[in-house]
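Notes follow once the structure below has been shown.
Every protein chain of the complex appears in place save one, which is left out.
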Amino acid sequence: MMSNTVLVISGLVAGPLLGGLINGLDRIITARLQSRIGPPVLQPFYDVIKLLGKEKMVVNVWQAFCAYCYIAAASISLVMFFLRSDLLLILFIQAVGAVFLVIGALSSTSPFSQVGAHRELLQILSYEPLLVLVTVGVYLETGSFKIATVYAWSEPLLLKLPFLYLVLGYALTIKLRKSPFDLSTSHHAHQELVKGLLTDYSGPFLALTEIGHWFEIVLLLGFCSLFWATNWVGMMILVAVTYFLEILIDNVSARMNWRWMLGYVWAMGLSLSLVNLIWLYAG
Amino acid sequence: MFKKFIQKSRIKSPWLLHYDCSSCNGCDIEVLACLTPVYDIERFGIINVGNPFHADILLVTGTVNLRNRKVLVNLFDQMPNPKVVVAIGSCALSGGIFRETYNVLGGVDKVIPVDVYVPGCPAKPEAIIDGVVMGLDKFKGKNAEEKSHAG
Partner (left out) sequence: MVKEITAILIVFPFLAALCCYVFRSSTMRFFIVLTTGVVLAASAIFLIPMTPFSIAVPALPGLGIHGIIRILDFLLLFIILYFGFKHHSLVIIGIAAFQIVLLAYFEFFLIRGEAAVTTIYGDYLSLIMVLIISIVGSIICFQALAYMKNHEAHLQLTKTGQPRFFFVMILFLGAMNGLVLSNDMLIFYFFFEVTTLCSFLLIGHDKTETAIKNAVRALWMNSLGGAAFIVALVGIYHEIGTLELQRILISSTPAAGVYLLSLALLCFAAFTKSAQFPFQSWLLGAMVAPTPVSALLHSSTMVKVGVYLVLRLAPAMSNTFLSQCLACFGAFTFLSAAALAVGQSNGKKVLAYSTISNLGLIFACAGLNTSESILAAILLIIFHAVIKALLFLCVGTIEQHIVSRDIEDMRGLYATMPLTALISVMGVIMMIMPPFGVLLSKWMAMEAAARNLYAIVMIALGSALTVMYWARWAGTLMSDPFAGRFKPESQPILTWGALGSLCAGAGILSIAAPWLYRGMLIPALGKAYLPPFTVHNGILENVSGAFAVFPLSLVAAVGFIVAVWAVKRAAGARIVMPYLSGVQTTESAVFTGPMNRPVKAEAKNYYLSSIFGENRLTVWINLVAGVLLTLMVGGAL
């Protein structure tokens, strides 16, 4: 009971702290790749605190409701991850947050929000089956959906699930809102639909969505870390290399449209998953 | 103590909304130049968000005329408090060389309250950055409850 409480609290604390730091590092590395200097590492925290201190302004009180539900779902899914619970369940809880974000955006009549929300739905459509299939791969290899089993496994999952890790990479790129999949909303000033999904959020509610996003980043990187769970150093290297590749891909790609995203991600994702799953099944 | 923290964050993370009333785009190009690696204002945490809902600082260039005064007021109203307005270039300050044309109303301060004036035609990037930083000083004095309504 005591250790569970500790895990819950560390989950709730790690999300914003780690997420914010990773976000800060992301911005610095992106800047350096663009021959700029970039902001200080603590910049995301300044952003969020500034937003929390702004005047409350809404288009619709639903935005407040949906922003809170989003951050609640994101934090609960990270806490469940820390508690080493069932991966499939964690996926579904995280999906709750994503859906509430979409509903909140749809509750505003601005076309920017509406189109952004639909693009977000298409993004969810693209990555959710793939995440389920990766989880199924973990099950076929370890015999269980529980994270506790993965930590007790003697060899790194990456050896048996290499293609599924690539598939996880697709889902990660979409979830982190990196080009070429940053259709619905994206970081910094990549405006196409103004800010897409998040156009009509402002002040404290925007801060909540940002912190919720940080929880999701930590959750997904945690998911990546499961693929080399036998050794701390290996885990760090895997996560760092993966995240750096994401930043690199973000900087060299242009934003594509939803038709290409859906077609490409499903085609590549399903084929790679099927090959890996058949290997696991036959083995 | 928490208030000090928020104040510090406001200074460290100013987000811009850049609105071009109807300028020749000279000042606008200089503003965009600030975002390039040469000046790199993201060092100060400045991001150009295109959305008044997310912005703290409104950069205005160009002359205010009968067509765009309502837009300027709308954008200013849709920014949550606390906010700062920086008028850039002589057209925004007073109408510039177009001051006497029939549709020009004059400077931006005829329509919304301005906090910082950056002269120049076009204003140099260094001057623009200076102006924004001077605007940030205003955050030290302001609090979130203060409502600045458009004139």
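Per-chain residue numbering starts at 1, and chain names A and B are given in the order in which the chains are listed.
One rule holds for everything that comes next: contacts are C-beta pairs under 8 Å (C-beta built on N, C-alpha and C of every residue); 3 or more make two chains touch, one makes a residue touch a chain.
Keep in mind it's a predicted model, so treat the numbers as computed, not measured.
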Given A:L51, A:L78 or A:V115, the one touching the chain that is not displayed: A:V115
Contact partner of the left-out chain, one of A:A14, A:V194, A:L219 or A:L238: A:V194
Positions on subunit B where the hidden chain makes contact: 19, 51-53, 70-72, 74-75, 77-78, 80
Subunit A residues that touch the omitted chain in the full complex: 55-65, 67-69, 72-73, 76, 80, 85-86, 88-89, 92-93, 95-96, 99, 102-103, 105-115, 117-118, 121-122, 124-125, 128-129, 132-133, 136, 139-140, 143-146, 194, 199-200, 270, 273-274, 277-278, 281
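In the analysis below, only the chains that are shown with their structure count from here on.
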Chain centre separation (subunit A, subunit B; CA means) in Å: 34
Complex contacts: residues of subunit A adjacent to subunit B: 27, 31, 34-40, 43, 45-47, 49-50, 52-57, 188-189, 191, 194-195, 199-203, 206
Residues on subunit B engaged by subunit A in the complex (per definition of touch): 5-6, 8-10, 12-13, 15, 35, 37, 40, 42-45, 47-51, 53-54, 56, 78, 80-82, 144
